[in-house]
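To start, I am sharing the structure in question, which I have written as structure tokens.
Every protein chain of the complex appears in place save one, which is left out.
Let's turn to chain A:
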Amino acid sequence: MWLFILISCVKPRHVPPQSPFWRLNGLSEEDVKSIMARTVCAKSAFELWGHGRTHSELRTSLLKYPTENMSPFLQKDSTYKINVYTFNKTLEFEDRIKKIDELEYLPFKGRVNLKNPKHTFSLLEDYGMDPNNIPETPLYIYFGRWISDGQRELIRSHSVKNRHFIGNTSMDAGLSFIMANHARVKAHDLVYDPFVGTGSLLVACSHFGAYVCGMDIDYNTIHGMGKASRKNQKWRGPDENIRANLRQYGSEKLYVDVLVSDASKAVWRDGVLFDAIVTDPPYGIRESTRRTGSQKDTWWRQCNDSHVPVSMAYHLSDIFTDLLNFSAHHLVIGGRLVYWLPIYRPEYCEEMVPLHPCLRLVSNCEQTLSSHTSRRLITMEKIKEPEETDALAHLSDPHFSVYQGHNAFREKYFSGISKRMLTGKEETNKIANGGE
């Protein structure tokens, strides 16, 4: 069965515009429905019956489509509806009706039901990607039977704008769901976020039925206290915390727990296994990277009445080494680690992506942040249990070595900004890092 999917109009800056229509072959209707039940990237999926550059070509194509494939959906006793969808152009109602009327050569036998039809068909016209240069006639036309819509509504319903509890670096809804999909999160899984923050990733994972838990070094964020991140709000309200976020979307029963802890320290017992680890580690830009410990060049930080110990700079390369090592020990076999890796684009090469002998690299997708920085969504899958020798693997094989030069990411990120604009915090961090 040929089908095509109308995908979201994603226009990455450095890639030439592509069509929002994608044609795929070799999938069953069940396959399509299960994909559309999860994806936030695809708008709708249709079984392709005909296509062409003009309505004449479309007609020829449709008349070639086997009638035995059409007839189950055009029965006398069934109801149907035809939608006209024009991409990058607005069409008047009368013109839409005219286009539907032009399809009268199709053997529709049933009755039209606009409210609740048994089968929906769509005529889709592609008027290109340039809103400033809309052609008179479509560049391409498709006709198909509607199968299913994707989950793009989740981007709106779970928008961070309406989220009960947010922070400076809360992950937006669309990306959170993409990460949950990369991690193959499913109902009754146990998912963990070691840098949980305000729990955006846990919200997305719990939407797919997973039980969720997390950890963060920041006492205030975990307890939902301190300064608010919203523009007109000074302090956080009494019920702003991760649990409240889950409650907002009806997933409170999937809340397992959160801890205040340092992700670089071992608090989990051996044998603790998560089905997925989904996280956005700190890049050291808007939230500083921290760990506990004492060194000569450190600074104090007090936090309400809790004792938040002296922190030292947690070098970015160590974060990823620790994260991969933790995942190798605490994922089930086949379980996935999904995380963002900040990149300084002028120096990036694939070899910079951290590796581990127990984890297979599944994907590496870039999201551009600025002209010189981006972040990469890394997905890894656990393929074997760690052995004694694996702990030293990163020392023997340069491919597994710590993320070279990554500690300089913060330095490079701010390289375009004059020194005057650096806040006191950044200055302190630089001094603490020993000017690295």
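In the analysis below, a residue touches a chain if its C-beta (ideal position, glycine included) is under 8 Å from a C-beta of that chain, and two chains touch if they have at least 3 such contacts; residues count from 1.
The working rule: contacts and distances are computed from a predicted model.
Note on the omitted subunit: UniProt lists it as "Multifunctional methyltransferase subunit TRM112-like protein", one of the names in "Isocitrate dehydrogenase [NAD] subunit, mitochondrial", "Aminotransferase, class I/classII", "Large ribosomal subunit protein bL19m" or "Multifunctional methyltransferase subunit TRM112-like protein".
Screening A:E125, A:E240 or A:D262 against the full complex identifies A:D262 as the residue touching the chain left out. When the whole complex is considered, the residue among A:P131, A:G271 or A:P346 that touches the unshown chain is A:G271. Screening A:K64, A:K115 or A:H188 for touch with the missing chain picks out A:H188.
What chain A contributes to its contact with the hidden chain is residues 187-188, 190, 211, 213, 217, 219, 222-223, 253, 256-262, 265-269, 271-273, 292-294, 306-310.
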